[in-house]
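Note that one protein chain is taken out, while the other chains of the complex remain in position.
Chain naming follows the written order as A and B, and within any one chain the residues start at number 1.
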Amino acid sequence: MTNYKSEPLKCWQKAKELRDKYYKDYQTAHERGGIRWTGGAWSFDAIPYGLGDDVYPLTGEPYAASIAFMKDFSLECLEATEAKGWARDLCAYMRNYWGSMYLNKWAFGGEFPKADFAWQDHICCSHGKWDQHVAEYENIPYFCIDVSVGPHKDLDDPKLLYVVDQMHEGIEFLEKATGREYDDEKLIAAVNDECRQTSTWAEICVLNKHKPAPLDEKSMYSLYVFSTLSKAKKEYADFYEEVRDEMKDRIARGVAALPTERCRLISDTQPPWAFLSVFRYLEKFGAVSVGSLYTFSLVGIWEDKPDGTWGPRTTPEQAGIKIETRDQALRILADWNLSKPEWQHFYDPTLKTKMMKRIYDEWDLDGIMLHLNRGCEGLSCGIMENHWGLTDMGVPVMSFEGNMGDSREFDEARTMDRIDSFMERLDLKKIS
Amino acid sequence: MTTAGIDMGAKNIRVLILKDGEVIARAEQMAGFDTAESAEIAFNNALGQAGINKDQIDRIVATGAGRESAPLAQETVTDVGAAAKGGNRLIPQARTIIDVGAEEGRAIKTDAAGKVMDFAVNEKCAAGAGSFTEAMSRALEVQLEEFGPLSLKSSQTTPMNAQCAVFAESEVVSLLHAKTPKQDIARAVHDAIADRIVSMVRRVGIEPEVALVGAVSRNVGFVDSLKRGLERDVIIPDDAEFVGALGAALVAAEG
């Protein structure tokens, strides 16, 4: 059996520092006269950057995922939310976030820092409601943009205009909420950085087509997170270029994420954050998850390349487009985000099945693991149809139930049992 | 070649010994608290039945939820793999195998050789498995073995929800308060469990023939409800509860 060379990621330490800095910056923003806003990983975060260089976001999903990773604190948060009477089957991220807010406990120590305003995107039944409650509880202004205009392939001008008009309305809101004057130049820079950052992330994922994969999904989680924290932050766009270069170097030197790689998989939806052990368990069989539609495209922006493969979307700068005005910047930003692959299947699961089959073929996979994630109605939407569609096309699929952010809804032993059955099906035995 | 399969189930442990493809012994023992000890007892009983000693067994494979703690086993196979293998041996024409045990129900799609093509397993809630029937028979104060036949006496469909065992139990209480005849409630319970199982089977697709294995296949009330839910007949092999152990013994024989 081949054993590839493996070594730790060089970018690991920097990733850790950047992430710590993100939460620290948010927590201490007011000490420097800066602005804090809360919202989501899907928020158009480039827009508030027009308020100045001292604007710090807190995106709810990755923050809640951090809580979920801390099993005990997560339980405390979930219970605090339940004590207020909320249903247990609501979005697990939202419940963790609300719990942290109710308890006035910041996951990284200290009190929960109150935002100056909330800036959200409505993507599922919960997002618009999530910060509606936060805004009421914390008594802060709130603005939320609806992006429910359908898949990108059907996008036309009226649909785009609906989103862009809300963005214009949003800028008026930002000026009113903060008393600051809006700077279009900063917006334009942020839009360019967002396109660069999210396109580069797709480029990194493309490199994982290589056998052996230079990056496993568990490590990917620590890297893709930056675009969920702030897609439009220049620092993260620069960092992704470093990561990309490191991946190229690993490929050139034959460095694998898993030295015993002999089976390539992808997962689907957010993982059960308290149980990333699932991925370590796969390694016992020589199986590596090389990503997922989720890790590739929750933040990564993609397009069809001339050779028919899936690759990073060409940025406006790469296409020679110079953004001159606010309206032009907002149009580009809206179009860019509406093309997000992970957004398309909110309307139609058959689009997701096709994308997953494409990854299965292009990344040369052996199977797909679907996490039937009770914690997220958005990403679990249509997931049974995906199982059906993929199986129909002959793709080996396994599914397991769980919850990204509520450890009480994940049965570790049974999941491992399920994996055993799937590995058996793929004719894989544990490597002794 | 002589091989043994040990099925370390949640409630019962079953051992089956195969000699050159023929079953020469089978033994059953309640799992109890010390499952390893119970497995030993069952294994020794099987050896006694076969009239052989341990050294005469070439290979032992364990399956079931507690398979990792099975004594003597050289290897393990999952419940899914064992049920597919055993089911295929007994009902070669089966392409869909439904395995319902005390704690878990499974639906398995196999090819002609008994290889697993897809599978679905019921999740955390116990409303789709045998232990739920037990709880409900207790609630109705009916002996478990009478619960199935009682249900056959009913010709009345009483809608009951089994999305969740707790919900289902409260519906049973409601039915009792409403003075619904016990046989109708028994049928409602079996219909509800069967609905859960049928839902799961539909996830892998119902491809004929359909075989039902596992201990719950002994419950005539459940089987009747299942057939109605599937809108087709199911084949139940003899010794359906030993299918897992048989599958494990067959895997052992394959080396």
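Here is the rule we go by: a contact is a pair of C-beta atoms (placed from the backbone, for glycine too) under 8 Å apart; a residue touches a chain by one contact, two chains touch by 3 or more.
Operating definition for what follows: contacts and distances are computed from a predicted model.
A.B. asks: According to UniProt, what is the chain that's been left out of this complex called? Choose from "ATP-binding cassette domain-containing protein", "4'-phosphopantetheinyl transferase superfamily protein", "ABC transporter permease subunit" or "Benzoyl-CoA reductase, bzd-type, subunit N".
C.D. replies: "Benzoyl-CoA reductase, bzd-type, subunit N"
A.B. asks: Given the contact rule set out at the top, which of the displayed chains would the hidden chain touch in the full complex?
C.D. replies: Visible chains that the missing one touches: A, B.
A.B. asks: In the complete assembly, which of B:50, B:198 or B:248 touches the absent chain?
C.D. replies: B:198
A.B. asks: Among A:4, A:69, A:86 or A:182, exactly one should touch the missing chain; which is it?
C.D. replies: Only one listed residue reaches the unshown chain, and that is A:86.
A.B. asks: Considering the whole complex, which of A:126, A:208 or A:230 touches the chain not shown?
C.D. replies: Of the candidates A:126, A:208 or A:230, A:126 is in touch with the missing chain.
A.B. asks: Of the listed residues A:115, A:135 or A:368, which contacts the missing chain in the full complex?
C.D. replies: A:135
A.B. asks: Using the touch rule from the top, list residues of subunit B that touch the missing partner.
C.D. replies: Residue positions of subunit B that touch the missing chain: 123, 159-163, 167, 170-171, 173-175, 177-178, 191-192, 194-196, 198-200, 202-203, 205, 229.
A.B. asks: Contacts of subunit A with the missing chain: which residues?
C.D. replies: 84-87, 89-91, 122, 124-126, 128-130, 132-133, 135-136, 142-146, 148-150, 158-159, 161-162, 165-166, 169, 346-350, 372, 374, 377-378, 380-385, 387-388
The criterion applied here is as follows: only the chains that are shown with their structure count from here on.
A.B. asks: Let me have the rounded angstrom distance from the C-alpha centre of subunit A over to the C-alpha centre of subunit B, please.
C.D. replies: One centre to the other, that is 41 Å.
A.B. asks: Can you name the residues of subunit A that touch subunit B in the complex?
C.D. replies: 384, 387, 391, 397-399, 401, 409, 411, 414, 417-418, 420-421, 424-425
A.B. asks: How about subunit B: which of its residues touch subunit A in the complex?
C.D. replies: My answer: residues 65, 77-81, 115-121, 123-124, 203.
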